[in-house]
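Here it is, the structure in full.
All protein chains of the complex are present and in place, except for one that has been dropped.
Residue numbering begins at 1 within each chain, and the chains themselves are lettered A, B and C in the order written.
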């Protein structure tokens, strides 16, 4: 409908070469959308002037929901009226990001109707992200998506849309049903997701094994990582098959094992399971030969966040092992306690990991009812400045429990 | 002269067994010294009541010197009049703690005359420590020791008595003349040693190699560690001798090398010198076969301290390599600059390492004229919160020096 | 670009962050580009009074560089403490952090998100600053290519960039890549203590 409004010599450079080009894609959308058309113009201007022109803030949303839409605007509305509003809509993705092509078409058809046609599948949060619409269209967008069974995701100081790796649906390494856990947590925390009432954001991400394909330890307040308690079962004939196909088992597996718990003499592979840290290296490289056995469950880690405002954190171990089976009662109750403690101890805009750091692990662990464990630390404290409570003497030291 | 004044049933327990006993030694001194006699009584009381009765503080000293004697008193002068005063006298030890037996006798004879007869050879600081005398005797003690060529050590907010490992006098691993360096620094900083004018203590310790027998990295503000720039020379016939005598060279040397830069095929040992971190393990275990070659000098590290008040620090690399040859002009000037910067930037009772931490490495390095180096850090910064100065763009980034 | 390296070593997660928050775990990438500011932002004092909430502006600063300026009914910035994160701009558009002449890009390397073999790692600073050169940023591309090539040539099979650097040491990384080590590389934000090298055992 609209023809190209802006000269874009710099962006045109980025259409050259054999690779996919975001410029080509936005140009396609611009044929139908004034918003996409002015997006091109503004990006070209950003390239030319070497600065951005987006601004965010200003609460926008739909009735009954406190989050899910992020207000975004151009700072140059007169020059680029098509992006005067450029709101982002988060759609709660299905566990593991499985869609039928019909579902994707449906999502795109609705979006072509109300938005720029540009999407981000998927955003860093895990949500399916629709880019660029105006405030007036929001109720209609929500009505149409929700009538087809879709829901908004989380934003702001709220439970964010939980996300998970594709788990047992596509991966033999998964120790837990990540998809079901993610679905159950999403249902359980609907209220917290849609009506922001937390000190700040709270993200839950679930991975089936230590490979952690959803980067939960790098960017979730609660990281759920599937694991096992038991031996790694070895199929020696499959080990020989790997060797025959050219794998240098000593160089690639034995020597790269971080705990050095594997031996291989050219005939037989042995694993000292007591020394194994379940890092997944041998299993990932020799999947046909090696397989965990025994009890399955998860390690819960907490606290990761990106650099702003006072530095990045990685999640650390809180619960070394928890069984995770329907209806996940223990997990759900534990999460409620975590959030309660956070709510009681946090200033506004403090992530839970930061609050645990300020208040100390003891306050948090005691509240949620988890005992101290060497699994929680890389090493114990160094300086001999140690806090004691009266009860410690009764419970631990007088009993000589060491 | 005085007979045993106090019943000491608990201390008597510690005279049993085949080991040396501090109780036996104090009892020997107590025969001649009232101070030693009451020391026994007070220690017995401490054992019985499970608390200490020493107090320190109160400046004591000798004319013209601000330090070297540490005032110490009992809090029970009526019960133990012999330890009403129990001052500690620090005597500046010779480099590497070499004495003739005549010199030791001389020291002890003087001490028997004026003090308790109890000594601590040597204290943690490195000084020869004389334990227990009164304020009145101090001038006489000093006069008599100094007339024989001895001097007091450092105490308080001053340069502390420098100390060093025995170095080339007794050890083939030493890369520098630790004894001479220590002597020269002691002479250079006489004024700073005897007249406390620093924000807090400043300790210099010098080791001939990375084994660091004087623990300089754990407890010196300036740690001087001898090292080399060159290959490790290998005497293959001596390597074979170690093997013949039963050393498992692959297990004990090759596999324990932290950089994995050694190979040994049963006949020949090879070292990839470019990967060597000069940790001394192979040289220490195979001294007859392995020997550093090339240029000798030292790495300067700074900043270590004990836990009080806000946590312990280990020294870290400031100058990756410095040549150390008489008259050590560059080293002496560098130390003067370090102290100047500290003096200008410190609050009272802040160690130099703490001040560098507060003000940042850049301020310190620029002042002392040392460039930034990857040897100074385990890893570069993580969070992208980076300080820039205008000059950096001219000097580094506009020139594309990367 | 990651394909060439993948053949001999492991995958390379190459990520780009438009601001220092490095959303989506960009801060744990094998190689990442991050856009940053490098100058203390100017304050439009007249607008601050009109459109900004002063206590919010003050508390937005992670290094406590912002304090009230009662005479101007505005705020002032301590230039020694400001590290240009732009958090004040987020809450107060009158402190415009944009500066086309001095805004630029840093390269960080060696991060890792999962626990496969080794624990997750933050990316660390490799090159502190490049000028912004749209549309193709040729110097940045050349620098990334150099890092990738040195990695592909030197790393062992299955070793991620960060695992390779941890094995050889950061001093060796700077030597092999020829990247200059600057004052910017030394952590002086809040966590300096754990980053300092407390041993003379390093490689020349």
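Please note the rule applied: a contact is a pair of C-beta atoms (placed from the backbone, for glycine too) under 8 Å apart; a residue touches a chain by one contact, two chains touch by 3 or more.
Since this is a predicted model, take the numbers as computed values, not measurements.
Shown chains touched by the hidden one, complex as a whole: A, B, C.
Looking at subunit C, the residues touching the absent chain are 115, 119-120, 191, 193-194, 198-201. Residues of subunit B that touch the chain left out of view are 10-11, 13-14, 47-52, 55, 57, 123-124, 207, 210-213, 215, 217-219, 225, 251-252, 256, 258, 279-281, 284-285, 306-312, 314. Within the entire complex, the positions of subunit A that touch the omitted partner chain are 210, 217, 225, 227, 229, 258-259, 274-280, 299, 301, 303, 313-317, 320, 357, 360-362, 365, 372-388, 392-393, 396-397, 400-402.
Here, only the chains that are shown with their structure count from here on.
In terms of which chains touch, the assembly is arranged so that all chains touch all other chains.
Chain centres computed from CA atoms place B at the largest separation from subunit C. Of all chains displayed, C has the C-alpha centre closest to the centre of the whole protein C-alpha set. Annotation: B-C is the more contact-rich of the chain pairs B-C and A-C, by number of C-beta pairs in contact. Separating the CA-averaged centres of subunit A and subunit B is a span of 50 Å.
Per-chain CA centroids place subunit B at a distance of 39 Å from subunit C. If you average the Cα atoms of subunit A and of subunit C, the two centres end up 22 Å apart. Annotation for subunit B: residues 382-385 touch two or more other chains.
Listed for subunit C are residues 20, 22, 27, 62, 85, 122, 189, 191, each touching two or more other chains.
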